[in-house]
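Have a look at this one.
A single protein chain has been removed from this complex, and every other one stays in its place.
Naming follows writing order (A, B and C), and every chain is counted from residue 1.
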Amino acid sequence: MESVFEMEMMVRDYECDIQGIVNNAVYQHYLEHARHQFLHEIGLGFARMHEDGIDAVATRVEIDYKLTLRPRDVFVVKLGLRKQGRVRIVFDQTIVRKSDGRTVLDAQVTAVLTRNGRPIAPSLFDEAFASKGWKFE
Amino acid sequence: MESVFEMEMMVRDYECDIQGIVNNAVYQHYLEHARHQFLHEIGLGFARMHEDGIDAVATRVEIDYKLTLRPRDVFVVKLGLRKQGRVRIVFDQTIVRKSDGRTVLDAQVTAVLTRNGRPIAPSLFDEAFASKGWKFE
Amino acid sequence: MESVFEMEMMVRDYECDIQGIVNNAVYQHYLEHARHQFLHEIGLGFARMHEDGIDAVATRVEIDYKLTLRPRDVFVVKLGLRKQGRVRIVFDQTIVRKSDGRTVLDAQVTAVLTRNGRPIAPSLFDEAFASKGWKFE
Partner (left out) sequence: MESVFEMEMMVRDYECDIQGIVNNAVYQHYLEHARHQFLHEIGLGFARMHEDGIDAVATRVEIDYKLTLRPRDVFVVKLGLRKQGRVRIVFDQTIVRKSDGRTVLDAQVTAVLTRNGRPIAPSLFDEAFASKGWKFE
């Protein structure tokens, strides 16, 4: 995976459960937040798209958990993306613990854009990528 | 998948995001809650196992999202499980919308039991299953 | 406080934090869910009101925490309400642990209805209450 975006976060205590580790579902929040930050940076804000009638909807999530994060751990979410077929976008995401560079999890999140509930081609992405001099394929 | 456990829940408003639908991460909470209810019913409570030094840790999650749930939707989480290799347990989980019986998502959650951070054979499951007259294989 | 609505819930494991108890913020979710259930029962659904341009907005929350809930505890949220001035509604809410009837917390949640961001008189409540033969004052 070629990473086009990275962001750093820190585990907050309330994100941990009685095992003293980050709850599995919370990692999806981290992954989502990183995707939305990335989309915002390329001009495709989630809330604004929603107001325009366009929603990005995840259709499939695969996560391989390798390490658990604990309170106050600092980590980096890395993100790459590619097209799959005509309408699917696949985000390849990795979370890395900052203290030792070890992989916390690998994830693939497949999404489609919808307008009024129907899948549309992700041409918004082509344009946004072109404006950065990247290629989305 | 053969379902050995089912439970019904209702979407709470705070579980929905600005798209007006249940946030993707929340489904992992639903799936987790159903697994823990199931474990409790077969005598393997999550909190009690944790106190005994045994933790059930998810190593892989795959979710295919098919439909979105909305505020106040009633749904059923169905659960089957099987062994994979010597230490892995795979939970096959499906969420079905009650109003029309349509599948909301299909999930496979792979877990291992750990004692002091090291994987152990899930013999606890064999015993719990045997006590129900089921077979865990 | 005179209770006009009660609902029973059970603590889910993911709602507990590293202290092994329900996280403080989660109680606000319980209180909100009970208020929304109540509003739904009197014909004032939260999501539907939002679609009609009317939002119920909390302006003040006071919570006295007396006991902590733990995984799988069953509890009852009790709710009364009254007017305060021309636009404020005060919800008196109590959470009681079912096993022994002890009070977990007492809360007062003050809310206003807004249309397009501006407070409006809660006449919707008068009508809804009248239809139940109750008095909202």
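Heads up, the rule we're going with is that contacts are C-beta pairs under 8 Å (C-beta built on N, C-alpha and C of every residue); 3 or more make two chains touch, one makes a residue touch a chain.
Bear in mind the structure is a predicted one, so any value in this text is a computation, not a measurement.
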Residue among B:G45, B:P71 or B:P122 touching the omitted chain: B:P71
Per the touch definition above, residue among C:V61, C:V87 or C:I120 touching the missing chain: C:V61
Chain B residues touching the omitted chain (full complex): 13-14, 16-18, 20, 23, 25, 71
Contact footprint on chain C, counting only the chain that is left out: 18-19, 23-26, 28-29, 32, 46-47, 50, 55, 57-65, 68
Residues of chain A (touch criterion as defined above) contacting the omitted chain: 12-14, 16, 20, 29, 32-33, 36, 40, 45-47, 70-72
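Just so it is clear, only the chains that are shown with their structure count from here on.
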Central chain of the complex, centres being mean CA coordinates: B
Chain pair bearing the highest count of C-beta contacts: A-B
Approximate Å spacing (C-alpha centroids) for the pair chain B, chain C: 29
Whole-Å gap between the CA centroids of chain A and chain C: 34
Chain A, residues touching no fewer than two other chains: 18, 23, 25
